[in-house]
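My questions will all concern the structure given below.
Of the protein chains in this complex, one is absent; all others appear in place.
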Amino acid sequence: MSTEAVVQSTPARKVVIAGVMGALAIFLGWTHLGFIPWVAGAALTIMHVPVIIGAVLEGPIVGTAIGLIFGLFSLLQATLAPTGPVDVWFQNPVISVLPRLFIGVVAWLGYKALRKVNEPLALAVAGILGTLTNTVLVLGTIGLFGHLPWAALPPIAIANGLPEAVLAAILTVAVVVAWKRIETGARKSRM
Amino acid sequence: MEPLIRVDNIRYTYPAGTGKPALTDVSLSIGAGEYVAIVGANGSGKSTLARHLNALLVPDQGDVWVNGWNTRDRAHIRDIRRTVGMVFQVPDNQIVATIVEDDVAFGPENLGIPEDELPARVREALAAVGLEEHGHRASHLLSAGQKQRLAIAAALAMRPLCLVLDEATAMLDPAGKADLLRIVRRLHRSGTTIVAVTHSMSEALEADRVIVLAEGRIVMDGTPAQVFADAESLERYGLDVPPAARLAHLLAAHWPDFPRHLLDAEALADAVCRHLSLGAHVRTTHPLAATDTGGQPVLPPDASGQAPYIALEDVHYTYLAGTPLETRALRGVSMDIRPGETIAIIGPTGSGKSTLLQHLNGLLRPHAGRARVLGVDLTDPRADVRALRRRVGLVFQQPEAQLFERYAGDDVAFGPLAFGSSLEQARERVRRAMEAVGLPFETYKDRLTLTLSGGERRRLALAGVLALEPQVLVLDEPTAGLDPRGRNDLLALLRRWRDADRAIVFSSHNMDDVALLADRVYIIAEGRIAHAAPVREAFSAPESLVGFGLGLPTAMTFAQALARRGCPIPTDLLTLEELAHAIVRLADERIRV
Partner (left out) sequence: MSASEFDLLRTVTLGQYLPTGSALHRADPRVKIASGILLVVAVTATSSLAGLTLAFALVIAGFAVARIPIAYALSGIKPMLPFLALLGIFQAIAIPQNDANTTVYWRWAFITLTARDAVAVALLFAKFSVLVWGISLLSFTTSTTALTHGTEHLLRPLQRIGLPAHEFALMVNIALRFVPLLAQETERLMKAQASRGADFGAGRRLNFVQRFRKLLPLLIPLILATLQRAEDLILAMEARCYTGGKGRTHLVRFRAQASDYAILALVLIVLAATVAAGFTSADATVWRIVSTVWR
């Protein structure tokens, strides 16, 4: 059930949503607010969630644009303010930029396929698919460049990618449901 | 002749809203060169109407015609929008470019104005708002007042025939407001049509015509004199008459022949003087109550013997120390606040009010100096500030920033739950807090916070703090952006909340709030306390206030106007009720003589 509005998309809307969601990705990365420490010194990231939200709200082109900002930012950050050895790999735009261009498109496709069935479900799927796109493509390009042996990749994909997908799904659903004032029918206030 | 704007029986419902129409059967015409004020309670549809005037919204039914073009006609959308320029409420949210000049050029660039002509347009628009010196500055480094002037320049660069201002002055200090109004007045004189949405009845007086909206309908439309004559209707719509009219009504209650329809201070002062000399023989019909103090603050119990709740001594605070953006926000602030007191902190924009208030619950700790709040020493790094925060409730400047749960009830419960209340205890506290601010628990607890009106959000934010049952309440500009009724309700609520064991500290740009609520006033300027005095005393040295870009309470402005006419009226009166009382007593004394 949804009382969702049909907001007409205009050039201004597309540019602004892309800009502010790009800003959010930059902000999350810059302040490290978007990193959640995980096992063994690794960190989970939710920096790509703005890309997914933007794609769901404004479509694949906006999603790709936010992905581009996200990618360029990680390229710059890896180059100008590196914090770990892995950053050296991300100085290669094929690893840091290219994979990010596909997050939005895949998330949007997932959302579009399922939104008629159940909107919150579609949002969760968008969050998961978007995240997995990021994980698989980034690790894939890292493998291609031979930075890591192929055998090392699947465990990383599972250890990082899956929990990140869950976090992204939770955030995407929470934000978009609140923004579009979608009635989830579940509980109301706890009070 | 065809008017510049014709709104023809429109109706509009937000697609994502509650389903209730935001505008119903609205019709009006605005002629070229008019100055129209739109007033109405929070949520009455003012912004919605304003957005119909340049095709940002298109009606569901009915038509809007601008300069002969229908706003439904997408082919003329540019013509319509360049004819009617818009300025919005929040300064930061309407700046597109990082450099002032680029921002002004944004509109003309979109219109495809030839590139040779652009620099001249930008210069001309910046000159019109007095920002010609700032063309190359970064737009985000301007002050709030300058940002709003930039927004006007950006609209002017498209050379509009009409300018719509949607609460453009709401977030400015008195000096910034006065600047903006002066600019608007000048534009109007040079032929620009002005439509101004406002909550300030004094600002509405600037217009030739006032339109009152209530629940999406136009309920009054006429000259200020006509509209403000009907005080009862205005009150029903959650509005107020301008202060001069309020005073005239108060006086007319005693002197039936006193003219009620006076709108500005000067006319009122003339009338009072006339009445005092001519009508001295007329006896008042109602004897005055002995002490009708109305909204006057209760005098604090003599608390000088008690230990202060809050004691600041030479407090310094610097933001972003050691970076190029370093700002020394506090440079030696000392104050004592005792139980039972209500303290107002006033000062121009950027003087450090918010910074100071954030010290009171330990959000910020002094970089130098000493600060004790309810016995907690904030300079001690081990001080338990979290426990302090339960006893000192802080309500922020923007209520939007402090609602973070989806449902209203959950939001109020945030504090009690964070401090470890059980769900049951929390529910009880939430119920009490919500009832106290006038949001019935059962009706409001399941409302989505995103769909609440501005006034409701403000109350909910206050409830969230009251649910902690604090001893000291700290409020940062609590009445900004509220409609007159919301403001009166809030002030009444705060007056009820006060008692001998509690203290209130608030900042405000509105001197009437200060006069109505505060016992003592601290004037802060450039991070230092420039003056501290009981409220009456603080306002009786008006030169110092004006020097800091601050105004006077309206009652004092009137008293001064009277004093200038040789009327022996005391000039330290805080409220209109007190002033009316003094005027009537003056007349009575003359009769006796």
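Should a chain be cited, it is by its letter among A and B, assigned in written order, with residues numbered from 1 in that chain.
Simple rule for what comes next: a contact is a pair of C-beta atoms (placed from the backbone, for glycine too) under 8 Å apart; a residue touches a chain by one contact, two chains touch by 3 or more.
Just so it is clear, the model here is predicted, and its values are computed rather than measured.
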Sole contact to the chain not displayed, among B:Val465, B:Leu482, B:Val535 or B:Met556: B:Val465
Omitted-chain contact residue, chosen from A:Ile53, A:Val138 or A:Met191: A:Ile53
Touch with the omitted chain, as defined above, among B:Gly40, B:Pro59 or B:Gly85: B:Gly85
Option touching the unshown chain, where B:Ala32, B:Leu118 or B:Ala267 are the choices: B:Leu118
Full-complex contact with the absent chain, from B:Val66, B:Ile95 or B:Val472: B:Ile95
Interface with the unshown chain - residue positions in chain B: 51, 54, 56, 77-78, 81-82, 85-86, 88, 90, 92-99, 101-102, 105-115, 118-119, 122, 140, 151, 154-155, 158, 318-325, 358, 361, 363-365, 367, 386, 389-390, 393-394, 396, 398, 400-405, 414-415, 418-419, 450, 464-465, 468
Residues belonging to chain A that touch the chain removed from view: 10-20, 22-24, 26-27, 30-31, 33, 36-38, 44, 46, 50, 53, 65, 68-69, 76, 79-85, 87-88, 91-94, 146, 148-149, 167, 170-171, 174-175, 178-179
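What we mean here is this: only the chains that are shown with their structure count from here on.
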Chain A-chain B separation of Cα centroids, rounded to whole Å: 40
In the complex, chain B residues that touch chain A: 14-16, 406-410, 412-413, 423, 426-427, 430-431, 441, 445-446, 448, 450-451
Chain B partner contacts - residues on chain A that touch it in the complex: 3-7, 178-181, 188-191
